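Heads up, one of the protein chains got dropped from this complex, but the rest are sitting where they should.
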Amino acid sequence: MLIINFMTQQEFELAPRYRGYHLVTNEILKHLPPLPQTGILHLFIKHTSAALSINENADPSVRVDFESVMNKIVPENESCYTHTLEGSDDMPAHAKSSLIGNSITVPVTNGRLNLGTWQGIYLCEFRNHGGARRIVATIAG
Amino acid sequence: MLIINFMTQQEFELAPRYRGYHLVTNEILKHLPPLPQTGILHLFIKHTSAALSINENADPSVRVDFESVMNKIVPENESCYTHTLEGSDDMPAHAKSSLIGNSITVPVTNGRLNLGTWQGIYLCEFRNHGGARRIVATIAG
Partner (left out) sequence: MLIINFMTQQEFELAPRYRGYHLVTNEILKHLPPLPQTGILHLFIKHTSAALSINENADPSVRVDFESVMNKIVPENESCYTHTLEGSDDMPAHAKSSLIGNSITVPVTNGRLNLGTWQGIYLCEFRNHGGARRIVATIAG
């Protein structure tokens, strides 16, 4: 199938959220133009103390437990930390951002995100007061 | 080099596997159409308790140790977990899925995956009984 492709880009902000894991699939879709029949959506967060991921969209207890799990993996106030000037949540936020990742790529099929039944897009906010987070969406189709 | 691009997509299932880390490069290639001269392959798993990764393709002991390493990073039956109804392997599986990631992107060069000598594609199965896993492959070239 040989087609002429297009690539479009949108930059926008997600509303500020408290520290934790937040389902933002619908908020992101509201910022996007119509999606192509076949393509990919790349979402990139322009910050080093937050992340994007894809995970369970139904039971909110999963998102609660994510906060506990990640805090155990990267605890605050470890004696080995040297990057401490920006608060006890800052260095753990940087580490979590690289562990989860600052971008996701999602297939687009028949003009829609081709997610599994139980999949949604997470904004992972690792700072206590992160503020609005800036996203670049690139659509290739 | 200005060329007319194409984008194709295949959705398929990987055979069910037991909990652990499995080399699936060849099984995935069997589901794909001929690859372009220059491009990328995006593979997306439509589940929240499994992951895709790229790692060592030679010594099976690496895949054995991956299971130990990841179980230490995200243990089962932690007292802080609230999402426990689907089994002790379920919440850890969600966390591992976001830590490893549910998609990979691989360069395609001269019609082949441009992997390093020691690289292969892993299906990371985090559930005790995960069943067949659904993949969306998008090829842009």
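In this document, chain identifiers A and B correspond to the written order of the chains, with residue numbering beginning at 1 in each.
One rule holds for everything that comes next: a contact is a pair of C-beta atoms (placed from the backbone, for glycine too) under 8 Å apart; a residue touches a chain by one contact, two chains touch by 3 or more.
It should be emphasised that the depicted structure is a prediction, and the values quoted were computed from it without experimental measurement.
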Contacting the left-out chain in the complete assembly, out of A:L14, A:L35, A:I54 or A:M91: A:M91
Missing-partner contacts on subunit A, residue numbers: 4-9, 11, 42, 44-48, 73-74, 78, 80-83, 91-92, 94-95, 97-99, 101-103, 105, 134, 136, 138, 140
Where the missing chain touches subunit B, by residue: 1-5, 38-40, 53-56, 59, 61-62, 64-66, 68-70, 72-73, 99-101, 104-107, 109, 114-119, 122, 124, 140-141
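In this section, only the chains that are shown with their structure count from here on.
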Angle, in degrees to the nearest 5, of the Cα rotation that carries subunit A onto subunit B: 120
For subunit A paired with subunit B, centre-to-centre distance based on mean C-alpha positions, whole Å: 19
